[in-house]
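Everything below concerns the one structure shown next.
Every protein chain but one is kept in place in this view of the complex.
Showing chain A:
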Amino acid sequence: MIKLIVQLSSPSLLRSVSVDLNNDSSLLIDIPDALCERDKVKFTVHTKTTLNSFQKPDFSVSRQHEDFIWLHDTLVETEEYAGLIIPPAPPKPDFESPREKMHKLGEGEATMTKEEYTKMKQELEAEYLAVFKKTVQVHEIFLQRLSSHPNLSKDRNFQIFLEYDQDLSVRRKNAKEMFGGFFKNMVKSADEVLISGIKDVDEFFEQEKTFLLDYFSKIKDSTAKAEKMTRSHKNVADDYIHISATLNSIAADDNTALKQHLEKFAELLEKLRKVEGRVASDQELKLTELLRYYMRDIQAAKDLLYRRARALADYENSNKALDKARLKSKDVAQAEENQKQCLLKFDKLSESGKKELTSFKGRRVVAFRKNLIEMAELEIKHAKQCVILHSTCIDLMDSSFIFAVVQVRGRR
């Protein structure tokens, strides 16, 4: 398989989805390069810090995707952070699509000319690279969001993640834990159904809940459709390669005046497909990635709401238990204590939840704005480039046969 070492020279360009990262220079994290071996991707996490809690001011470690997942899960399971929106875990690096294409290309090699094959191969390698860059970016953003959050950046596990020299050798979840995780998911989805029915006392949370639930389903739909759209865009760009290559072979055989026109046309198509490819990938990056990221973020926000609702349910349960205890006049103190705890937890959750959700709203709007503007600007730039390419090609072709065109018009 391919071994790629990617030097990401300008990380700021890639950081398109979230805007408020790395404002605090006390803890700067980035992923300067990554290695891809077979299915595994090894990220080099580089930290620069002025905080005392770290042993060194500047260090790097090598981490795998599973380590990131471990970190995320640990944070989710920490009770303390129940009132916070935990940044969503980065998705697994998915090289399936380019790999499939590579396979198909290998099968169809016999039917294509040499140039066509090399071009397709280049195209595929570019695609592979794009997927790779994307996954690096997503992982980087995850870490950066953690580092910019006032509470989460102080988490002990996070520090271990950044610092620990050796391989974290995260224990794979054994069967019991997997089952436990599965069960928890079931409970969560049951909760979802329950909670979406209950009307919340607090106006703010009620609004947020309805909005988020609705928005989530819509954004999920949009993400899927956007993915399909960018994929068909990519297909169109790929088709231009085939056409351009065939035109070149026709032009090679042709001896008439048509030869140069065919060559110019083939050249144009070659340039066109590069532009179209870039349009497709820009669209992918700005639009689809944006939607995808916020889909996951909204899921995290929903998780917060559920935790709060769960806490509320716990509180109510504890109330009931207290009443029962009072009735039986047994273990009253314990039940009271329990109730007080639950109330505290619930209040804390509500408070931090409110803060988080408001900041989330603002963040979302800003990110959307930035991405939509950038996408529009890029589309305009590419379209203008296409216009220039087309008009130069037409001029080149026209100048040599205005006479012929007039003839044609006369006949028709």
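Observations
Basically, a residue touches a chain if its C-beta (ideal position, glycine included) is under 8 Å from a C-beta of that chain, and two chains touch if they have at least 3 such contacts; residues count from 1.
One rule holds in what follows: contacts and distances are computed from a predicted model.
The chain absent from the displayed complex carries the UniProt protein name "Sorting nexin-1", chosen from "Gamma-soluble NSF attachment protein", "Sorting nexin-1", "Metaxin-2" or "General transcription factor IIH subunit 1". When the full complex is taken into account, the listed residue touching the unshown chain is A:L268, out of A:L268, A:L285, A:L305 or A:A325.
The chain omitted from view is touched by exactly one of A:D39, A:D239, A:E316 or A:D347, namely A:D239.
The chain omitted from view is touched by exactly one of A:Q55, A:Q166, A:T256 or A:S329, namely A:T256. Contact with the omitted chain, checked across A:K184, A:K228, A:K330 or A:K355, is made by A:K228.
Residues 211, 214-215, 218-219, 221-222, 225-226, 228-229, 231-233, 235-236, 239-240, 242-243, 246-247, 249-250, 253-254, 256-258, 261-262, 265, 268, 272, 361, 365, 368-369, 372-373, 376-377, 379-380, 383-384, 386-387, 390-391, 393-394, 397-398, 401, 404-405, 407-408, 410-412 of chain A touch the missing chain (whole complex, contact as defined above).
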